[in-house]
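Apart from one protein chain that is not included, each protein chain of the complex appears where it belongs.
Chain naming follows the written order as A, B, C, D, E and F, and within any one chain the residues start at number 1.
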Amino acid sequence: MQAAELQTLRQQIAWRKRYDIWFGILGLLATMVGVLTLVALFVDLIMDGYGRLSWQFLTSFPSRRASEAGILSAWVGTALVMLVTAAAAIPLGVAAAVYLEEYAPRNWITDIIEINVTNLAGVPSIIYGLLALGLFVYLLDFGQSILSAGLTLALLILPVIIVATREALRAIPIGIREAAYALGASKWQVVSHHLLPYSSGGILTGIIIGMARAIGETAPVITIGALTFIAFLPPLPFTTDPATGATVGPFEWLFAPFTVLPIQMFNWVSRPQAAFLENAAATGIVIIIATLAMNGIAIWLRYRIRKTIKW
Amino acid sequence: MAHDMNMPTHPVVGPLKAETSGFHFYYGDHHALRNIDMPVGDKKVTAIIGPSGCGKSTLLRSFNRMHDLYPGNRYEGEIRLYPDNVNIIERGVDPIEVRMRIGMVFQKPNPFPKSIFENVAYGLRVRGEKRRSVIEEKVEEALRGAALWDEVKDRLDSLATNLSGGQQQRLCIARALAADPELLLFDEPTSALDPIATAGIEELIGQIKHRVTILIVTHNMQQAARVSDFTAFMYMGELVEFSPTEELFVKPKKQQTEDYITGRFG
Amino acid sequence: MAHDMNMPTHPVVGPLKAETSGFHFYYGDHHALRNIDMPVGDKKVTAIIGPSGCGKSTLLRSFNRMHDLYPGNRYEGEIRLYPDNVNIIERGVDPIEVRMRIGMVFQKPNPFPKSIFENVAYGLRVRGEKRRSVIEEKVEEALRGAALWDEVKDRLDSLATNLSGGQQQRLCIARALAADPELLLFDEPTSALDPIATAGIEELIGQIKHRVTILIVTHNMQQAARVSDFTAFMYMGELVEFSPTEELFVKPKKQQTEDYITGRFG
Amino acid sequence: MEKHLSSQFDEELNRISTQVLEMGGVVESQLRSVIRGLYQHDHGAIQQVLELEERVNRLEIEIDREITSVMSRRQPTARDLRLLVGVSRVIVNLERAGDEAARVARLTQEFIEAGAPRALPIDDLVNAAKMAADSIRATLDAFARLDVSAALKVIEEDDRLDVMYEGFVRKLITYMMEDPRMITPCLSLLFLAKAVERVGDHAKNIAEAAVYVAMGKDIRHASPQERESALK
Amino acid sequence: MEKHLSSQFDEELNRISTQVLEMGGVVESQLRSVIRGLYQHDHGAIQQVLELEERVNRLEIEIDREITSVMSRRQPTARDLRLLVGVSRVIVNLERAGDEAARVARLTQEFIEAGAPRALPIDDLVNAAKMAADSIRATLDAFARLDVSAALKVIEEDDRLDVMYEGFVRKLITYMMEDPRMITPCLSLLFLAKAVERVGDHAKNIAEAAVYVAMGKDIRHASPQERESALK
Amino acid sequence: NLVKVDGSSTVFPITEAVAEDFQKATQGKIKVTVGISGTGGGFKKFCRGETDISNASRPILEQEMKACAEAGIKFIELPVAYDALTVIIHPKNTWAGELTVADLKKMYEPAAQGKVNNWNQIRSTFPNAPLKLAGAGADSGTFDYFTEAIVGKAKSSRGDYQATEDDNVTIQYVSRDVNAIGYLGLAYYLENKDKVKAVAIKKDDKSPAVLPSLETVNKGTYQPLSRPIFIYVSTKAAERPEVKQFVEYYLRNAAKLSKEVGYVDLPAKAYELALDNFRKGKVGTAFGGHAEVGVSVEELLKREMKH
């Protein structure tokens, strides 16, 4: 190559490389928008609510006195609602995904189901609230119970679980299925021996991400008419009710009144006394930490399972 | 062992393990195989070669009704399995039963992401075998049969996916062998392997052919030449020529075959 | 065309386009290439063969500093490019400049999901060429050079990914050719292709070698035998033997080479 | 012949074929020179034969090397493989034929130097030599065109040559018996005739190789009936 | 020899080698029988030689088929390819040697039937035949062991045989001149000697093939000096 | 042993405080839940028999009464405290310390929409500055009451003002803008006196300007922006001892607790009357199914009830 040509070539490379630097800076800035917002939010919440974060806060019921108020009923409520959500959404979502991915014939019924699922994922959460109000609270008469809320949030995260499960199933190479079939396995054997175990990582991640989203949901729970003041916990199964002396049934807690963290927070936010704002911030911190923990678990699971399962 | 009385004898091939006649296959509207008549000699290696898309895999996969897994596929004609003398593509025949007797090894090694032991034991588990001792015995036998025992006997519990490509493919062969198949189908079993691993698999095919009938599809003509007793050449969904391998490679009967194997295809 | 005055002449190979000397490569702590001295004859095809993992691709990819894309890799020694007589792995040398002069074709055809035209034009666009007429001319020339023009001239605007595998790989060659490379690297260019497409690519290599120096890595010894003028045999990160191809395949100098090419490797 | 996907392979096979034909041409011209030398006592012609022997040897080695090279690099099968195997048989025979031609030349020289009695039945020999040279040409033609029936004709022709040779030997014996002084020249002629007969044999072998290439049937050592049935 | 990854390939090569040695053994035993027949006028031995010819021919065709088959199926290179090429050269020469043995047998029979005059110098011939048979054995040995120096010895030996042959021919001429009645038997002996000499040539060719297989050098048509330099 | 209360968010803090103390007093034997679904949502549940007590920041409406009647639910209306709507302005706002109802009407009436955008359109003495209005969300009891009291007709309002359900937000809004004005519950003003300033309200030009405070409301001088807030008890539920116990506890402690959470207690007499009404099971509403402004609580409690 001639020296002159080389010279122009080099100039032109130097020019092109400048974009790399500019874009690198731009990218970093863009990333920082998100990161800084989060940091700002979190720091703000911590500054407001740090003082209230204590054991007492976690183990007390709500109160008109901000400094005595706590979130016991709220986090227990959230935990129980999540339990119902998980119990309803996981089997349903996984089964639906398995059906769509492995069983469904390619016909219009399947198409409808498919489009439905994608569409459900985009339906605003408030609409689920409206649905739940009509369906669970009134039609099925579950009332404003843990069951209603759990089922509502289950519907909300159902598409998330279905989509995640389908993706996890799709990531399993066709060769694995064919290998199992070729050994004489039946369809259900293929599903239960192989597909579900191998996709468990993806499924779990999907479940956790869905649940993390559900924890922070306010709107649908508000719509079904959440309670706000609850100064007792749902009855433990098989204990004796102090008031009636009767033994508590195993599922009684499902129909118990409850509140959840975001509602508690929302309620406190709109109280006139500034002290309640601290409580709200502290509740916000608890919610964020819960989602953080769940995301952490999801990441860890993804990593663990990615290490053992490769094709 | 004298061959079963119910095995018909073919003039060129000898006792038959299976045979297609007037066999057609359709992917929906696409007529992928046309009127295939092919014998499969008992305890022989039969290779299927031909240009890409000629229907090799389609034919092979018809033997264990793999096409049943996908909608819209249609078989026509006969694939008889001997000594039963049953047309295995008939409606009344259970594809699962067919697959229990006809094993398959795939192009890409596809061990399950389970332990080596569980991989080989899987065929037995599917059959409902629960006795640990029986399973252990069969697993060892199959791994020995696949020339893998010595390499893995000390780590039967480690993940199969950590084996090298060649070992994985031998594991897949062991997995198929453990189920005592009468016919073993190979679909380009070495195309994902390097030459040394390939040589290992070919060597293994040479060893197991005394026990089981083998049908192998390969892109690699030389591989067909190396491992098979009989070779079928397919083109555009038809069986152009079926001959003893040596004859096909030195003195093919059909011009199309000759053109293909000498690299004159247009 | 008489060769450039700055091209040294090698006793076996003749005028050199490039040459490695005392070349080492490290993937982090893993010493993948050891002390490689290999000449690359100008306008010749040099093939690199050897067992899986011996470092063929690593060596090839060192020629256009592909390893710079991943962290932790380290070069040592020299890869001289002639007639410039620069050590292209030196710090001061810009990898982008190197890559603009040394093209590469990969194992799996990797056309960009753009139109056929845009694929071939990519190298020019990257260089900032804007004149439509210049680009069109170059694209046609490159497509002709890659023996693809007649097949695609009527659908230059259709997606490259809709081409067949063999056409895609020829498109990738055209894409590389359009950038007027002095040296073209092929890393197992046909291992994803069927035999007929493979033959097409080999044929093409035979045609373009009059214009550009070629370095090709292949798993397939016969391919090396078929397409190359010189063959290097590598083993465990070292260059065991470098000879004219015919000599290497009929009468190799080293026992290791002989064992490998005759299938005696253990 | 249809083309290979690899034009280089085609080129290589073409080059080999051309070289074989060249070698055949050289051998044939040796034979023609020998005939001229014998008939016209042409020293120059004889000299030429001996010189050409070198070239034939070189061609044999070169073609053989190319065959090996193609085999190692191209994995020929079917007709390509048969062609290469056939060519390697052809060149062995051509080289031998060339050898015989050289031998004839040397003997002719001796014979002439020894006084070459005019009385001896040299015409028969010349005719035989012509026949042998024609056979070589015919067989190479058959090989080049893979013309089985032409090749079979060459094989049958060889029988005629053998019969001529037998007759010629008997004739010579009577000459020798009649006049013991004739023994040495007659022996020369005898060896000459033997060499010519061998050329015929080589032509026949080449024809057999042509049949092998064309049909994949090895008809060496086969009786005429076996041949017939093999080629059906 | 180290083993291939493919044991079947090993088996195939082994089978070919065994067959070559078997063929060599048959040819050698033909030669030994011929010697016995010549020396002891043993009709049975001569008959045996003729019968064995069939077998040699069959072996040639069979081995050739196997070589082609291996070539078409295994893409041999380097030493494997050279071995197959070498073997194909060896069997051609063995078959020729077998042919010569048969020829000798036939001539011996004629010779004996014609009355076999005791006066003729048959011992020289027998010695030469023994030498030729030894050469065949030695050359096959060298080939089997790929022993280059043993092969070179065989090549040199052939020169001695050629010298013996020349001397024998001269001797026979004097016999014929002395007594014209001896012409026919002498001619028989002459052809016999010629055949024996040819066997030596074939042994030499086989030795050259051995050198080729072992070292990849084609030393055919090379002068002794050229040989030396090639093998350095 | 579960008392279910739901309804207005305005009443919630009082009921919450009562429930808290009540549960402590009964050592958790009786459980009380308090929800927020708005006065309307509360009545819906109440009239379906799902709740025992409904918090309400406005009297029950005709439509709701019909629903209750259809379900056979009878109710006892019990005022529990006053909420005073406070009109607030920025502390630096020097001109609007006192406003008449007519002034406010000029600002908020529907006819003002898009037209009245400047302070000097209210009174020519006011500065030429943009008028920035804030207020309650259109579906709150606060909104209904404010429009009724100021414009004269419930829900009759201009639409282009900053509406929010959250009074803290109104505080924020007004505290940031010198030209802003808004209205909200008294409690919010009392908590944020440092950020906003209350406007003294004159009923008409002649009346004195009254600043909102516990006293002025309790005495009934802060008019017309004081309103009573209620609980409605289902008669069926009232038969249950725990409900009865709770309601009585409520009425006994409402004075103290409503002050504590920022509302204005009713005159002591009113609580007695209410308790009396409750014990007598005096069902129905003192309102005709629509809002009314400026009636005293005592008067209300004595009225003939309408069902």
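Things to note:
Convention: contacts are C-beta pairs under 8 Å (C-beta built on N, C-alpha and C of every residue); 3 or more make two chains touch, one makes a residue touch a chain.
By definition in this document, contacts and distances are computed from a predicted model.
When the listed names "Monosaccharide ABC transporter membrane protein (CUT2 family)", "Phosphate transport system permease protein", "Nitrogenase iron-molybdenum cofactor biosynthesis protein NifE" or "Dihydroorotate dehydrogenase B (NAD(+)), electron transfer subunit" are checked against UniProt, the chain not shown comes out as "Phosphate transport system permease protein". Only one of C:R127, C:R144 or C:K254 touches the absent chain when the whole complex is considered: C:R127.
Touch with the chain omitted from the figure is made, among C:N35, C:S52 or C:N110, by C:N110. From the options F:E64, F:D103, F:D167 or F:D265, the residue with contact to the unseen chain in the full assembly is F:E64. Counting over the whole complex, subunit F has residues 8-9, 36-41, 43-44, 57-58, 61, 63-64, 67, 110, 132, 134, 137-141, 143-144, 147, 153-157, 159-166, 169, 172-173, 176-177, 180 touching the chain that is not drawn. In the full complex, subunit C touches the omitted chain through residues 64, 66, 69, 71, 96-97, 99-100, 103-104, 106-108, 110-114, 122-123, 125-127, 159, 161-162, 172, 175-176, 179. Where subunit B meets the missing chain, the touching residues are 4, 6, 81, 83-86, 88, 92-94, 96-98, 101.
To be clear about the criterion, only the chains that are shown with their structure count from here on.
Taking the definition of touch as given, a chain qualifies here only if it contacts subunit A and subunit E alike; those chains are B, C. Path length between subunit E and subunit F in the chain contact graph, taken as the least number of steps between touching chains: 3.
Taking shared numbers over all numbers used, the subunit D to subunit E interface scores over half, which places it in the same class.
Work out the mean CA point of subunit B and of subunit E, and you get 48 Å between them. Averaging C-alpha coordinates per chain places the centre of subunit C 83 Å away from that of subunit F. Residue numbers of subunit D whose C-beta contacts span two or more other chains: 4-6, 9, 68, 72, 75-78, 81-82. In subunit F, there is no position where the chain touches two or more neighbouring chains simultaneously.
Contacting chain pairs in the structure are A-B, A-C, A-F, B-C, B-D, B-E, C-D, C-E, D-E. Chain contact summary for the complex, subunit C toward subunit B: residues 51-52, 194-197, 199, 219-221, 263, 265. Contact residues of subunit F toward subunit A in the complex are 1-2, 4, 6, 9, 12-13, 15-17, 19-20, 23, 28-37, 41, 45, 50, 165-168, 185, 187-188, 190-192, 257, 260-262. Taken together, the subunit C residues at the contact with subunit E in this complex read 221-222, 225, 249-252, 257-259, 261-266.
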